[in-house]
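One chain of protein is taken out of this complex; the other chains stay put.
Labels run A and B following the written order; every chain starts at residue 1.
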Amino acid sequence: MTGLTEQWSDALAAAPQEPAPAWLRELRENAVGQFRAAGLPHRKVEAWKYTPMTVFDGLRLTAAEPVPAPVADLPPPLCESSVVVDIRDGALGEVPADLPQGLTVLPLATALERFEERLKPLFEAVELRGATRAFAALNTALATQGLVVHVARDAAGGSAAGRLLLRWGLSAGAAATMGQFRLFVLLDDGARLELVEQYLGSGEAPGDGAAGLNVLCQAELGAGARLSHTRVQAETEQAVLLTSTMLEQARDSRFVYRGFDLGAGLARHELTTRLTGPGAEADIAGAWLLDGRRHVDNHVSVEHLAPGCASEQFFRGVLGGRSRGVFNGRALIQAGADGSSVRQSNANLLLSPLAEMDTKPELEIYADEVEASHGATVGQLDEAAVFYLRSRGLTDGAARRMLTAAFCRAVTDRVADPILAERIGGLLDAAMPSGEQL
Amino acid sequence: MDKAMLKVRNLHASVEGKQILNGLDLEVNAGEVHAIMGPNGSGKSTLASVIAGREGYEVTDGQVLYRGRDLLELEPEERACEGIFLAFQYPVEIPGVNNTYFLRAALNAQRKYRGEPELDSMQFLKLIRGKLEILHISDDLMHRAVNEGFSGGEKKRNEIFQMAVLEPALAILDETDSGLDIDALKLVAEGVNRQRSPDRAMIVVTHYQRLLEYIVPDRVHVLSGGRIAASGDADLALKLEEEGYSWLAEGGIQALEGAETGSGGAGAAAGA
Partner (left out) sequence: MNSDQITVDTSSVDRFVQQKYKHGFVTDIESETVPPGLNEETVRWISARKGEPEWLTEWRLQAYRNWLTMQAPDWAHLKIEPIDFQAISYFSAPKSDKDRPQSLDEVDPKLLETYDKLGVPLHERARLAGVAVDAVFDSVSVGTTFREELKKAGVIFCSFSEAVRDYPELVRQHLGTVVPPRDNFFAALNSAVFSDGSFVYIPRGVRCPMELSTYFRINAAETGQFERTLIIAEDKSYVSYLEGCTAPMRDENQLHAAVVELVALEDAEIKYSTVQNWYPGDEEGKGGIYNFVTKRGMCRGDRSKISWTQVETGSAITWKYPSCVLRGERSVGEFYSVALTNNFQQADTGTKMIHIGRDTRSKIISKGISAGRGQNAYRGLVRVAKTAKNARNFTQCDSMLIGKRCGAHTFPYIEVGNPTAKVEHEATTSRIGEDQLFYCLQRGISEEDAVSMIVDGFCKQVFRELPMEFAVEAKALLEVSLEGAVG
């Protein structure tokens, strides 16, 4: 057992139990043991091969106190939204009471009783799944902060007016801590939700040291449900963000994910969706633009467990400075999942001699009536295109910036809301790494 | 001031170590349209690429003067801003870059170079509207990425349209006719002809005489073995059509009556 595993295990054991239903208290106690048994991952663990674990050194485990964040501290909302929930330093802010018809948003503690039937199996299931048992166990043991979002049958929680925005921020209050947060998204049959998450820092940076956050999100999509999930992350370089999103998708449900990583010292995102009902679809796209010493790990896994499902993974990366990008995309087609269609694509531009990109698009296929393709590239801008632009009068630098922006636009173009797409495009332009910088 | 817009003297150029141009001479004046013809591999496209400054084309000897300046010293974008336009034989597809956005960026870069105010998108749209109609370019095409998914004809029309917007002083049309059916060819030729003016020179590079029926050149040059083998007026193109290029290989230049023959590397090819 490594020093940090031991240190955190002791901290877990010593942490006071928050009041909770008996079943949850028991799960939390078990999770302490599970964490100790699993231990923190390391480079020999395949899925953590490229992740620098040293960034966790010096982070303390804490249970964040619910301190409503002064709204002024956080950057303005990225988009128009009727419901905004702030989560500052891992602590849930005020949850609005006036919500559109069919939409319920409650702090975890309040929701436990009302949604016990739904939440208990989810709490239990998480221990059985996921490559990163240690961090999941940690979250279960400590995450008293959390949010439950429920959209009732056929309700449109995510119509243009009813968009839910989660506004995250890490400030000085989070320095040297590893906060835990749990999120549940429950969509009944035919329900719709548009969820936008922004991690755009807060007014004050967490100081010199690292500030960590471990967010575990579990989502259930009922038959025909639609979840659109957009996540924009441009935290400061002090931020250490671990997010794990686990979905279950029933028949004909549709999940659309758009993720953008522009910041954080370490951002690691694990996204797993299980297409359990026929006709379910997962449309997953993302981009990272990295500079400095940033490290972004994206691990996406789509499991086709029923016939006639379709999924796409589409990711683009631009790496400058000394940054490092990791993409591990996996698509599994289980026996019997005939008529499945899988597309996977990851293209990267490497701009700096000190940057590195590691990509691994995996296919695991056990059914023959399938269409599957994947591709991955790491390279530079097309010099023929650069010349074409220069022959029309653009400078070399302008031509390259234009082409790099166009390279990323392949992802922003997939953001359905044009206003949101434009704002994200603006953030991307501002984050454009330079090739020369060392 | 020298009235020659472009002076190419004893140009030698190689690609990947292979010598393509072997002492080419050419003079083009403002207001003139020159056709450069020749068999495949004679160096037509190399000449176009050298003038535009494409990477990988090494000039080993000779010079290219444009409006009295040494053109070879300039970066490709400086040449563009100085008024040189190349209509590409194979226009490049640039996924993700919107066609309108691209063209405005190019025009503004050139305007800025010339010290003119840049155009905002409203002004720009106004500017291009009329030019779109001439070339039968639909709005739809303008909203798509540069050349992406365009048909062969659409790509070539898009090149001529860009030329109309950028208003170059010297336009080089590299095999603009290749891959076009007769209707598309006429459209393109009409677009080009509208842009002929006393201030503008054009070099039309083509393998076939067909295009020259619609864009009638002032001068025709035949390129062979990397230099101008013969020059003449528009009739030379017709003769070529009848006799083909095979006479070049046989050295039977005299067979073409009325053609001024090039004489080795030193001969002045262009008239005037």
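Everything that follows uses one rule, which is that a residue touches a chain if its C-beta (ideal position, glycine included) is under 8 Å from a C-beta of that chain, and two chains touch if they have at least 3 such contacts.
Note that the structure is a prediction, hence the values are computed from the model and not measured.
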Open item on the list: By the document's own contact criterion, which visible chains does the hidden chain reach in the full complex?
Closed with: A
Open item on the list: For the chain left out of this view, which of A:P21, A:P96, A:P121 or A:G375 touches it?
Closed with: A:G375
Task: Listed residues A:L4, A:L99, A:A152 or A:I365, member touching the removed chain - done: A:I365
Task: Identified contact with the non-displayed chain, of A:L227, A:L247, A:M357 or A:I424 - done: A:M357
Task: Residues of subunit A in contact with the chain not shown - done: 46, 335, 338, 348, 350-380, 435
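The rule we apply is simple: only the chains that are shown with their structure count from here on.
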- [ ] Measure off the straight-line distance from the CA centroid of subunit A to the CA centroid of subunit B, and report it in whole Å.
- [x] 51
Task: Residue ranges of subunit B touching subunit A (in the complex, touch as defined) - done: 52-55, 75-77, 79-81, 86, 88, 91-92, 94-97, 102-103, 105-107, 109-110, 113, 145, 162, 166
Open item on the list: Show me the residue ranges of subunit A that touch subunit B in the complex, using the header's touch definition.
Closed with: 382-385, 387-396, 398-399, 402-403, 405-410, 413
